[in-house]
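What you see is part of a larger complex, with each chain still in position.
Which chain is which? They are A, B, C and D, in the order written, and residues in each are numbered from 1.
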């Protein structure tokens, strides 16, 4: 589905939306370029666009099927860039990954979006920056990449908070965060797969001399790349922290087990005293003088109670209870 | 065993199958190439083919013996490419690895297959694409590589499902998935050894200028390489996840142990109360006034029962029972 | 906020502080350069400075927002270097990270500081080294980098002491250093993210020929880089040691658990002897000759006591008690 | 000790063994080369050989002392290649590492063997391949490298079988394979140190243009390198598998412990029933009506037995027994 199609000239948007045919014509005018925004196109829909703009069969396949890696592919007449969108959904603690395919040529830029994600704000923000728009379709690519990588930083922030919560659980009481740690690790891996490969590709974008990325844009792409590296470092750190949290958690579980065992044992030991003493005075010997004492029974009860209290006090002091 | 042998010219298959001698002749005609398909040849069979097409002794050895790494080897007159086939057999959770050796020269392509795997569909699909076939034997290599790497993606999908099942087992109850996790790890390693080295080799295929891979095919091979990288990333993630699952599993086992220990101890503590009280009233002191009370016995029974119920309630509340 | 602004000529500071406008003028004189020190500027403040000195929009953004990675970015007319400050706060065992942005051009150097950190000592020390100051703004960059990396070494020293304390806890008694180990690991990771990337960037600074870094300064920057590498190696070792400490700690916990269990069991075994014997002589058989013996009771008590002492001695000897 | 010394010309061995002096002369004839085989030479023995053939002092030292890394060292007039031999001794599960030093010059090849390993079969096999021998001393180097790397593959096969046995032990019953896993890991590391560095060195051998390795041999060395890479991949996988086996084993031990603990506890619980009931009817209250019932005793025995059987059945059902 085509969601927006407009021609840009000298940094400004020409009035009105264009039909696909008109877009093709506009793209062939000098000094102007067309920005065509498409959402989850069917194969047939995108075939029509590809025919109009002369896109390569393989790029078409990629754009329609989604589930690509982030990449920058150079074709003879255009550049095909695949970017992943990433959104951290906090209540479920999952990372939602979408995809934007961008076809950049000197006279057009086609953006193909898959997943629940809106490119309209990017377009509006860019339309307020004629100095950038003047640099042509490359500026559109920059604006999208910049926007997406800022979203990565937000997602990383969301992870950060959950990692800190998990830490509190690991070193707090009464919870078993093992499953949560594991699930977070899974999401971090997915986030990493969606974002990190883009780094190399962006570096390439600046270093090689692509006609569609004029020199003044290089610094802008370098800036995006720099933000992406911060994301990469943080992701790597999340993995490290979650790994350590998993192991620390195991230690805490063992520690807890030991404490429970000591507590149990302490009570068992305390209960063993009256049982043992009672056993002794339950023997049936004929000659057991204590049994005949007038205050034998309360005396024994008192001794037992004292012994129990003494044990309780010792266990308390040594931290077993 | 030769399974299919045909000559192709101008993107189309010439009528009829060729004998080995006729194939040699056809390969020497201009503008035509021969595609010879062989399955698990004996040394003698393949010696005959090698003699006909002038293959190098070492390549022959590799083709007959199988168990090679994926590789691209350049000889003076031909290219020898070894590709691994991979199929995930779900019920047994094993990866079945086979091998296809492809000898590509400007005038012929020989495919040698080892293992339970059919190349006929690749041939049929390619025969419906004269535009690709026109590029010569390199197109055959592409078609096979493309087909195999798509199978890798399917295998990765199979792994994915089993990894998710294992996760349910780890965090579910009553099962010990340790052995399953370990076995999956073993298979993932085998899958990795069979597929990942191909990446580098494919990259090489595009970067160097091989006569048998004309330029229009570069984008196709790059596409295959790209799919392969997705497989690599997923395999790497499987390894990470299985590693973490192994450790999470250990924690869960310790956790379970602690819970069992607490439950047992709680019951032992409850049982200790009547034993202790009964011991006390089993003592043989002459002067134990309670023993002579009319309702001493039911009173003690009641007290004991109340104490036991109180303990039960407390353990229930603190989660030990 | 501008904290200091002065012109330097021939290795010496000219008298008096300059206003922003005068600074711009001074920067355009030959043979002189201006050093402008800013602390946590607002966007508006820094826009004024950027306009005066012609800084790029993206660099401005970075300077105002902080939270950048360490980096060296070349713009057409100046170099933008981001350095992280790191201070180890020992009582809390956290690493406090700040940031200094340095804009270096042949005729000016602007330092933008974020966080609780003072650059005045650097300025004073450098003003006592006219031989370095003569090399121009690059010397200021060197002086700051040198100062910061020396702070890293101090921070690493602080970590070192805490790692050694943690070791004593792991192999000492009665403490659970798991949380401390984990927290230290988190701080080490943050320290690493703040410092290690600088290494590559510094290397670059010497290898490429930047106009603002004259050749005589190369050896100085190489010296800073070398110190940084020592920091990197130590950080890497901290991570290794903390990883091992986490695992060693788990082993110690298990070990402790085993010892506690043995101790408990030993006492249970000792208590089981009188209980068992008392049970036997508590039986109500009519014909139990021992019960009628005159010294049956003290004899049994003596035997029980002897058995208990014997067990105690054996457990003591085998290390269970 | 010199074990064999012969001159080769045009791919064939000249009749008779040569003395050291005659070997030196033969090496100076055109179109011929000498192959001198030495076994664990003393310093003096090898000094004589070095003097005859002009070997460098450092190479001599290496050849006599053994315990080198695999390496290829280029000297002005010859190439010094150190190769490790590896044999897996299955009953002891150790890897036996030896060493072959090969000095290759255009007119001679000297092989120095350390350890229990026979090069004679290599010589005999090569003497049946005049086409290879014609390429000169480089062919001897190839024949040895090829032979050794094939031995590596055999050793890897031996490891493979033991790793599979260890897996059966980990997931089987009643054994503690921890020590075996650890020892295997040690041997794998030794195997790796002996073989993997050779890979890089071999790659070098083909890429650089050494006079003693004529072009037709390149494909042969590439073949050896390829086999070596398969060994490397398998070694890496062994390490991974043994690491995972160590962790899986720990989980199995914990699992076993939990099962044992449950079993013990179940029996303790069953035994607690009669003890508790007997305690109650052992109390000395004057008014305990049950005590006077005619069938009180068998009734209580029956109830206790029923309760025990019921517990046994429940524990059986829940898998604790």
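Note that in this section a residue touches a chain if its C-beta (ideal position, glycine included) is under 8 Å from a C-beta of that chain, and two chains touch if they have at least 3 such contacts.
Keep in mind that this is a model prediction, so the values were computed, not measured.
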item	value
Total identical subunits in the assembly as filed, 4 in place	5
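Criterion: only the chains that are shown with their structure count from here on.
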item	value
Joint neighbours of subunit D and subunit C, given as chain labels	none
Per Cα centroids, the chain farthest from subunit B	C
Copy-to-copy rotation for subunit B and subunit C - C-alpha atoms, rounded to a multiple of 5°	145
Same-site or different-site touching of subunit A by its copy subunit B, using the half cut	different
Subunit A and subunit C: spacing of chain centres that average the CA atoms, whole Å	25
Two or more partner chains touched - positions in subunit C	282
Touch-based graph of the chains, sorted into line, ring, star, complete or other	line
Pairwise chain contacts under the document criterion	A-B, A-C, B-D
Subunit D partner contacts - residues on subunit B that touch it in the complex	56, 58, 62, 67-69, 71, 73, 75, 174, 176, 178-179, 181-182, 185-186, 189-190, 193, 197, 243, 246-247, 249-250, 253-254, 256-257, 260-261, 264, 267-268, 271, 274-275, 278-279, 281-284, 288, 290-297, 300-301
Residue ranges of subunit D touching subunit B (in the complex, touch as defined)	167, 170-171, 219-220, 222-223, 226, 229-230, 233-234, 237, 240-241, 244-245, 247-248, 250-252, 254-255, 257-258, 261-262, 265, 268-269, 272, 275-276, 279-280, 282-288, 319
